[in-house]
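A single protein chain has been omitted; all remaining protein chains appear in their positions.
Our next item is chain A:
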Amino acid sequence: MIKIIEKIEGEAKLNFNFKENKIDFVDVEFMSTRNIENILKGKRAFDALVINPRVCGICGHAHLMATVQALESCYDNLILSDKAKIIRELTLNFELIQNHFKWFYLTLYPLFGKKQQILKATYPSQLMSKAIAVIGGQYPHTSYAIVGGVACEITEIDLIKVQHYIAQTLKFVEQNLLKVESEVFLKTEDANSLYDGDLTEILDEIKNSELLGYGKSYDRFISFGENSFFKKGKSVKTKVTHNISLVDVKESQITSSFAKNVSFKDKYYEVGPLSRAMINKTPLIIDVHKKYGDSIFSRILARIYEISQLLEHSRGLIKKIDLSQPSYIEPSIDISKLSGSGYSAVEAARGTLIHRVELESGIIKNYEIITPTQWNLSGGTRENHGVSQRAMVGLSDVKIAELVFKSFDVCSVCTTH
């Protein structure tokens, strides 16, 4: 049975094979590709800063960050000010947060037979977009992160504005999502001590319709993006190691779809908020994982918890900015004279995003992009399922399979970049 999954920034085709009324195998197919990697070939390095945000309308900022870091890693000793690093981290946090709101209110709500909450999605995500715009000029599609720092200069007044957007967003979270002070929520360590906001409404729905524990996959998590909040590492069940290398990440072509498979040491891993929290050993998420494993319940809670965490963390980051530092330090060599290769890994809303670049006298010889959805949606074989495939096997209802599929926050445009 074939089902077209819509409104995931495009569509995907799921071909369900049943055996004794249970899903036995799912073919995941994406139907188009734009081939950004080809578009980049032969272009000047800096032009990638403008082209790459256009990989994706909802996580383009992560692509900007991955691009600038990949280009910077082509240099031997490029210096960035702490101020520039913090500013970049802030705007990326804001993008993650706007994504999570949209996913919760636009994607998740209808899956429980509820009306989409368009205004609850747009109000807080607009606040986050404004916070990015105060710093980077606009959202989506700014290119304000440049090799050597950021193109903007900011003042105390800009920081005051950004703090207001954060405060206002926190208020929205407290009054709608949680119905509890965010401080209390952040200290919660028991996944069952829930409150009565929109989050609880959805989580209760899962409990009441006996979906708890649905959507489990390999219980293997990975994350490569590192910054002041996220840690690099992998977690197999709850065993965390930080010593992992991008060398072991492999991308491979498959015949059935425009999406390419991604594996680490030939195994499929889940990426995204749940993975990040497992690797960060976030107490609440460790607890929910202990109770319900890598299920839809845990995935949803992890993503929403990340909103509160990132808002709080961003508040702290702003206090660390030393405005007397330069925003931009001109690299000692002009990029047009640079040959070499580099890579980057950045945590985007949906998980680890990897860019690799090869330059010859400042011209792009080769560019490779691995997006988060590729990790989660790799289409495996019957013997070796991909993460989302495995999470759907054994279910009997295609509607629930769609819920499980979308619990990974699938993005079709990114996948088929």
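Just so we're on the same page, a residue touches a chain if its C-beta (ideal position, glycine included) is under 8 Å from a C-beta of that chain, and two chains touch if they have at least 3 such contacts; residues count from 1.
Here is the rule we use: contacts and distances are computed from a predicted model.
Selecting from "NADH-quinone oxidoreductase subunit H", "Penicillin-binding protein 2", "Ni-Fe hydrogenase, small subunit" or "Sugar ABC transporter permease", the unshown chain of this assembly corresponds to "Ni-Fe hydrogenase, small subunit" (UniProt protein name).
If you put the hidden chain back, the residue from A:E9, A:E270 or A:E306 that touches it is A:E9.
The chain not shown here is touched by just one of A:M31, A:L186 or A:L212, and that residue is A:M31.
Within the full complex, the residue among A:P110, A:G213 or A:G342 touching the omitted chain is A:P110.
Contact with the chain not shown here comes from a single listed residue; of A:V26, A:I51 or A:L317, that residue is A:I51.
Among A:S73, A:Q126, A:Q163 or A:N176, the one in contact with the hidden chain is A:Q126.
In the full complex, chain A contacts the hidden chain through residues 4, 6-7, 9-11, 31-35, 38-39, 43-44, 46-47, 49-51, 53-58, 60, 84, 102, 106-107, 110, 115-116, 118-119, 121-122, 125-126, 129-130, 132-144, 146, 148-153, 155, 161, 326-328, 330, 413.
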